[in-house]
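The block that comes next holds chain A.
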Amino acid sequence: MNGDGTREVKLGALARVEGEAALHLCVREGEVTEARLKIYEPPRFFEAFLRGRAHTEPPDLTSRVCGICPVAYQLSACRAVEDACQVVVDGQLAALRRLLYCGEWIESQTLHIHLLHAPDFFGVDNVIELARTQRAEVERGLRLKQAGNRIVELLGGRSIHPINVRVGGFHRVPTRDELRPLAERLRWERDAAADLVRWVAGFDFPEAGCDHELLALAEPGTYAIECGTPTAMTAPSAAGLPADTDRALPTRAFDIHDFSDHVVERQVPYSTALHSVLDGRRHLTGSLARYAISGRWLSPVALEAARDAGLGDPRQGTVCRNPFRSIIVRAVEVLYAIDEALRIIEAYEPPSPPAVEVPPRAATGHGATEAPRGLLYHRYTLDARGTVTDASLVPPTAQNQGAIEEDLRRTVRGRLRDGEPTDAELTALCERVIRNHDPCISCSAHFLDLRVR
Partner candidate 1 sequence: MTILAPQVSVATVPVPYRVAGCSTESADTATIALEPVGSPLPAFTPGQYAMVYAFGVGDIPLSVCGIDGDRLTHTVRSVGATSRALWALRPGTKVGVRGPFGTAWDLRSASGRDLLVVAGGIGLAPLRPLVHGVLAAPEHYGQLNVLIGARTPGDLLYAEEVRRWGALVTVDRPDAAWTGDVGVVTALLDRAAFDPPRTTAFVCGPEVMIRAAARELAHRGVDPGRIRVSLERTMHCATGHCGHCQLGPLLLCRDGPVVTWTQAQSVLSVREL
Partner candidate 2 sequence: MTEGFLSSLPPTLRGWLLGFAHDTAFPGDIRLFEEGSAADRFWLVRTGLIALDVHIPGRGAIVVETIGDGELLGWSWLFEPYQWHLGALTRTAVQAYEFDAPQVRAAMDEDPAAGLALFRAIGDQVIGRRLRSARTRLLDLYGPDTSRAYESGPAR
Partner candidate 3 sequence: MSTDGGRRPKLAVWKFASCDGCQLTLLDCEDELLGIAEEVEISYFLEASSAAGPVPYDLSLVDGSITTRQDAERVQHIRSVSRRLVTIGACATAGGVQALRNYADVAEFRAVVYAKPEYIATLATSTPISAHVPVDLELRGCPIDRGQLVEVITAFLAGRKPDVPDHSVCFQCKQRGTPCVIVAHGTPCLGPVTHAGCGALCPAYGRGCYGCFGPSNSINFPAFIPLLRRDGMDTLDVVRAFRTFNTAAPEFDAVSREEARR
């Protein structure tokens, strides 16, 4: 407590998030005057050095933005380059991409659930401690995570920075025989994932809501992952509803080519990450947004699990706005991704050739996919020989920063109303609030929309 009655909570380095960030919170007379998620991850200048590279290179290069969700980067890059070159990758090649992405979802979401988020619900520091009391659940989680990695490894060669993705498709596609053992394993893991949903549904969740617009891709008939149209759901306050309402609200969609007209990034002095806003308003991407926008397209087994877990039925217009419960939505997405992977494998016919030609073209292309932690947008401008002359990457965490800071303010304010917390309590609470959104700091630290000058 400072002399002027201002109380500061500074957390030097956030644990159990991917990347380097700190928290800075100022409280004065029961009011939160400042809540900053301070990202000090050193900048890596991807957009600058993408200039001058060949149009075939962004998938491999941008993969290195993030070791947690490399597939998201590779596939957003592919989509953007293919968009510029007016090439459509569809059929079994598109299905394989979705399968690969399912692998990353399973891996990344189970990583977050078990290794990063769940310890918060048990009041322990890490998964090793968690395993002392929840050994079977942790082992199940690691096995699920491994199953996700196996998908990425089979299709991509390795789980981190896969080598098999290329603009136009793949370098090599698997045979049906190669996929068969994977399917056998996934059938087991589907049951494990259903158990996972039940496990996390039993956690103790604080009451909370979030008054942000929710932004996710939408693709009619399916739970959008590797493609779709950006779609935003109105924030509750705009509809005169409380932040924790579970009602679906009106949505609006916009063309991916107009993405940078809607989502605008700005720089803040305390962070190497750029903040972005949607049509001038705070927004949130990720599991809660996807579940709100695409939930009704979940497979029956995932829908049933969601309902049993208390998330309600998205087909009836129920959404989840409690960020603490995002762990349940993630678990449902794991189950869905396994189910979806099985569906794709069962319908698989090896495409030939493994990639379509993508001749370069002087144009600007846009691409977005649903990274595990939210919408990831890429834009490239190519010259006639395919050289990249301009690049822009908008990762989910950059978009979510404003929402995270607002959640911090809201939660801390609420907590202060219930009495004076200790610094340790407050710190732990803030960390939980941040981890609710699985921020990926590495992703967020190197971007800017060039038009902001």
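Regarding candidate selection, all candidates are chains of the complex that A comes from, given by their letters.
Just so we're on the same page, a contact is a pair of C-beta atoms (placed from the backbone, for glycine too) under 8 Å apart; a residue touches a chain by one contact, two chains touch by 3 or more; residues count from 1.
Predicted, not measured: the structure shown is a model, and the values here were computed from it.
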Neighbour chain for chain A in the complex, from 1, 2 or 3, resolves to option 3
Note: in the complex, chain A contacts candidate 3 through residues 13-20, 41-49, 51, 53-54, 57, 60-61, 64-68, 70, 111, 115-116, 119, 125-128, 131, 138-139, 142-143, 145-146, 149, 157-161, 163-164, 166, 170-172, 266-269, 272, 274, 354, 431, 440, 442, 446-448, 450, 452-453
